[in-house]
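Okay, handing you the structure first.
A protein chain is absent from this complex, but the other protein chains hold their places.
This part shows chain A:
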Amino acid sequence: MKVTVKRWHAIAQWQWDTGTRSDPNTEQEGAGNQTQNDDDEDGDGDVCGICRVAYEGCCPTCKVPGDDCPLIWGECSHVFHMHCLLKWIGTAASKQQCPMDRRTWVTAERKVAAS
């Protein structure tokens, strides 16, 4: 007996790869998959430290999530909505620091270049 799939209309959700979770490539392992599922079960996932909206949502000024409201990754491992962070950096009070750990903000090159 053989099953031939002709067409599969599947449903998926996209997520930002914030680097805090296991790499997608290692998910093939059963255990890895299990933890990922557990991660997902716990609800809304991580939120932007500035606007407190989920990464997969969008910053308060945007209406459309995803590529129109991307994330920005810092070397300090903190991740924000790009618009939120740029706004913060733009204020004098920020002193160009990451709002979470007060280290000077340095954008993680790899991620930004990739996006």
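Keep this in mind: a contact is a pair of C-beta atoms (placed from the backbone, for glycine too) under 8 Å apart; a residue touches a chain by one contact, two chains touch by 3 or more; residues count from 1.
Just so it is clear, contacts and distances are computed from a predicted model.
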item	value
Undepicted complex member, UniProt protein name, chosen from "Trm112p-like protein", "Geranylgeranyl transferase type-2 subunit alpha", "Anaphase-promoting complex subunit 2" or "Ribosome biogenesis regulatory protein"	"Anaphase-promoting complex subunit 2"
Residue of A:51, A:71 or A:98 touching the missing chain in the full complex	A:71
Contact set of chain A toward the excluded chain (per top definition)	1-17, 24, 28, 33, 36-37, 40-41, 44, 54, 56-57, 63-67, 70-71, 111, 114-115
